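Just one protein chain is left out here, and the rest sit where they should.
Let's look at subunit A:
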Amino acid sequence: MAETCTGSRASEIFTTLEYGPVPESHACALAWLDTQDRLLGHYVNGKWLKPEHRSSVPCQDPVTGEELASCLQAQSEDVAAAVEAARASLENWSTLPGAFRAQHLTRLAKMIQKHQRLLWTLESLVTGRAIREIRDRDVPLAQQLLQYHAIQAHAQEEALAGWEPMGVIGLVLPPTFSFLEMMWRICPALAVGCTVVVLVPPASPTPLLLAQLAGELGQFPGILNVISGPAFLGFVLSSQPGVQKVAFCGAVEGGLRLLIQESVWDETMRRLQARMGRLRGGRGLDGAVDMGARGTAARDRAQHYVSEAQSQGAQVFQAGTVPSESPFFLPTLISDLPPACPCTQAEVPWPLVVASPFRTAREALALANGTPRGGSASVWSERLGQALELAYGLRMGTVWINAHGLRDPAVPTGGCKESGSSWHGGMDGLYEYLRPSGTPARLPYLSENLNYDTFGLAVPSTLPAGPETGPSPAPPYGLFVGGRFQAPGARSSRPIWDSHGKLHGYVAEGGAKDIRGAVEAAHQAAPGWVGQSPGARAALLWALAAALQRRESTLASRLERHGVELKVAKAEVELSVRRLRAWGARVQAQGCTLQVAELRGPVLRLREPLGVLAVVCPDEWPLLAFVSLLAPALAHGNTVVLVPSGACPIPALEVCQDVASLLPAGLVNVVTGDRDHLTRCLALHQDVQALWYFGSAQGSQFVEWASAGNLKPVWVNRGCPRAWDQEAEGAGPELGLRAARTKALWLPMGD
């Protein structure tokens, strides 16, 4: 009977030639959940932690809604316990020779290999993602990541001399993420000798499984700890003593935006639609589906976007096959979206694609760069010259040419603008978890008294400051903006006192409008400066160095008036000259080519300027610190807005006299005035691409808080002075790393 049934089925399929279900057994995932009695806690210090009196949330199959397990929600004391475990194991782990850490990571890679089926079925079961995506891409990549970072750990003493591990790293993961996002971040951290506490959203069993696999290696149980709990525990995590850094990532993998040239619009849309028609959606555990489900929330977001777009008159094309049950959503192509429609600015949800036409490559570039996001993009063209032009012009962390979505542990992946400024993979990924040896550890202390609303808001009024001495009354220095000295918008000046308490001179009292003007001038100068070859940039820096040398006696005497001994002052000038020359020489050696397994063709690691870089210089070393910060910034192609030393801004303004005659207008802008006020203006300026701040602890805290507005990279000293005259702190590789961002440009080849 059964046979006949099979038989008639076969003859029916023979005519229709349809695909059938290819269910992958998830028995091992369920068996693993059973070992925990379907109750998942946290994995801390090599043991399961299941504290009592905690609320729990169900972990559900996103397709069937079936409850797979319940997950305990962490509380503050659980976070503290995890951080304590990480802290306890840090001393041992971080002081091991790199070769030992390498061995341990290799063992973890082997462990994953042994239990890969459990890993991929569990991940697919709870996330709903297509199993072939996890099996064929994520799991092998997870192993490669461990292998790659094992090799980096092995070479650490040699390759990363002068750097030390930061310490305990906190990692906060978003509600929808692949376990790979965790691997990208924990592998470099563990490799360089940090220990990690990962906070995952409730009901994410895969990270717990990974932690268990690591724990079962026996040695070093506390290096990887995973706790699950609500996102606000991220604050608790970051304020734990010993936590040196908290990395976080946003929700991953949204929809896509496509820009298609008008001349090939019809043809491209036709091909796209034909291909979409063949996509198969379904339960992730089916081996023959292209797309799984992402749960009802993701579907509702997609539905909302589509309805919104439709109501604005956009064209909506849907194709492919998905089961009719609730959490699935058809692959959708939206076109003709009006430019003013809110959807155009909003992030496109999965699994949607929004296509818009463009006329010229220049227009495409403007459209692509005209969003706050800067993660990754791909360029498709048979004209290599044009493709490269676009790839270089895109403000993105990763650009693929005629390919999409390739990843490799050796290639740094990151972003710019609101897509963040941290890196995973490659050498760049390692530096995220290192600090120059000897740098003081971060204290989790945040001042509660700092009022973000009023910090630096008011400028104290300046009044005439007593008798002016000297042969002739010194004219007030202006603001150096757009290549010339200008009067400040407020039309007032501030007195500068020398070390004897006598009036040294007046400098301009800059304000919000002056900062605006300076940033504008810097933006105008940017394209010209970026376009200069490194050689030309070096030549200009060297010319500036020579001019400084000629100005030595003036500069030294200015410094002398501020209580610096003449010999020391001369040494400061001399060192400043050397800094300019050194960065001029280093700028030539930028970027490199990476070789990547499984890819024919190179990946270029480009170092690109950040854009307009604002620098608030420290009070100490008024000339040397100013030059030490200016030189790497210019060498890497940035244009700058600087606030010089508050106590002694005059040497910096003297340097500007040479800048005015040697460098293009707008490249360097120097604004004097109340430091807190100017810092506030710079930190709150959305069009400043990066901010370095050397001043008080309070100022540092404000800068970090305010810069979160556009996620610009910041570098603050938290009130700790730096030894600017020392090579490591005044001209070390840290400055070079901070002064540019990395872009990975993938160039697959083949005829």
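Note that contacts are C-beta pairs under 8 Å (C-beta built on N, C-alpha and C of every residue); 3 or more make two chains touch, one makes a residue touch a chain; residues count from 1.
One rule holds for everything that comes next: contacts and distances are computed from a predicted model.
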item: Name under which UniProt lists the unshown chain, selected from "Cytochrome c oxidase subunit 3", "deoxyribose-phosphate aldolase", "Proteasome subunit beta" or "glutathione transferase"; value: "deoxyribose-phosphate aldolase"
item: Sole residue of A:Gly20, A:Gly370 or A:Gly501 that reaches the chain not shown, by the stated touch rule; value: A:Gly20
item: Of A:Glu67, A:Asp136 or A:Asp687, the residue in touch with the unshown chain; value: A:Asp136
item: Sole contact to the chain not displayed, among A:Ile151, A:Ala361 or A:Ala403; value: A:Ala403
item: Touch criterion as defined above, residue of A:Asp290, A:Glu418, A:Glu552 or A:Glu574 at the omitted chain; value: A:Asp290
item: For subunit A, the residues touching the chain missing from this view; value: 3-4, 6-14, 17-22, 132, 136, 270, 278, 287-288, 290, 382, 402-403, 599-601, 748-751
